[in-house]
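Quick one: this structure, given as C-alpha cells, is what I'll be asking you about.
A single protein chain has been omitted from the complex, and every remaining protein chain is retained in its original position.
Order as written gives the chain letters A and B; numbering starts at 1 within each chain.
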C-alpha cells in the first residue's frame, strides 16, 4: 500500500501545478485519503468482511465526500482531483493512471445484481460533473468533458463532450 | 418515525442491489441519516422553533452532505441514493416512493417569499446531477435523466433527458 501511495504522490506532482510539496499532498489531498481508505476497505471486502468494508467506505465518505464502493477495482496512480461528490459503484473497474475530477459518477442504470457500472481504461481523464452510466467501456486515453453524460462505449483516444452553454 | 424508517429500509432493499443487510443500511446509508434528521427538523419547524430546526438541518448537512430545508414536505419511502450535494429547498414538496440520486437540486429561480421550489409526484426517479428549478410540477412516475435541467412542468410517466456527450 505504501508503494501505491508513493506512486500517487509522484502522479499528483506531475499533474497538479498547485501542488507545492509532498507534505502538502499527504495532508491536503482528499483524493489520496479516499484512496487510502479504499485500499483498506477493498482488502476487507476480499476477506468477505462486507459490513466492515462498507463501514470504512462510509467513514471515508464522511471525511472526504468521496464515495467508493469497497468492491470497486481501481488501478495504479488513480488521481481524484478535488473529489467532492465523486461516486464509484460496486462493479466499476478503473485502469492505471486515470485522472477524475469532483462530481464524477461511475454509476448504474439497472438494479439487477450484475456487472452494471463502467469499465474505465488506462490513462483516461474524466472532467468535473461527468456521469458515466451502465456497464460501458471507456477506451484507453479517452477524455470525457465536464458535465458530459455518457451511456455507451467510448473508443480509445477519443474525446467526448456535452454541449457548451449558449447566449440566451 | 420508526415506522417511516422501517419502510425506508424495505425500499432500499428492493431498489439497491448493493445493499446486503439491514444493519448495513442503518449504518452506511447517508440518505437514511438525512431523512432521520429531516423528520426531527421538520417537527421543530412545525412547532415554530425555526432556528433549532435550521441548525439541525445544518448539522445533518455536515454529517451527510445532503441539505434539506426543514420546511420541505417529504412523503413516504423517500430514497436519497449516495446523496452528496443534494439540495432541497424550503417550499419543495415530494410525494411517496420518490428516488433521487446525488447532486439532485430542487431549487428556486426567484428570491420572492412565495412557493418557489418544485412539487414532485409519487414514484418519480431523478438522476444524478439533475437540476429542477422553480415552482414546477413533476407528474407521478416521471423519470428525469442525469444532469438534466428542468424548468417547466413534466407530465406523469414521461422521461426527460438532457443531451448525451458527442465525439469532439
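Going forward, a residue touches a chain if its C-beta (ideal position, glycine included) is under 8 Å from a C-beta of that chain, and two chains touch if they have at least 3 such contacts.
Keep in mind the model is a prediction, meaning the values are calculated, not measured.
Engineer: Which listed residue (B:9, B:40 or B:87) would be found touching the missing chain in the intact complex?
Structural biologist: In the full complex, the listed residue that touches the missing chain is B:87.
Engineer: Pick from B:13, B:39, B:61 or B:76: which residue touches the chain that isn't shown?
Structural biologist: Of the listed residues, the one touching the omitted chain is B:61.
Engineer: Given the full complex, what residues of chain A touch the hidden partner chain?
Structural biologist: Within chain A, the residues touching the omitted chain are 15-18, 20-21, 23-24, 27-28, 30, 63, 65, 82, 84-85, 101-103, 127-129, 145-147, 162-168.
Engineer: I need the residue numbers on chain B that touch the omitted chain, in ascending order.
Structural biologist: Where chain B meets the chain not shown: residues 50-51, 54-55, 57-58, 61-62, 65, 67, 69, 84-85, 87, 89-90, 103, 105, 107, 111-113, 116, 129-131, 133, 144-145, 147-152, 158-163.
Throughout what follows, only the chains that are shown with their structure count from here on.
Engineer: Distance-wise, how many Å sit between the C-alpha centres of chain A and chain B, to the nearest whole number?
Structural biologist: The answer is 24 Å.
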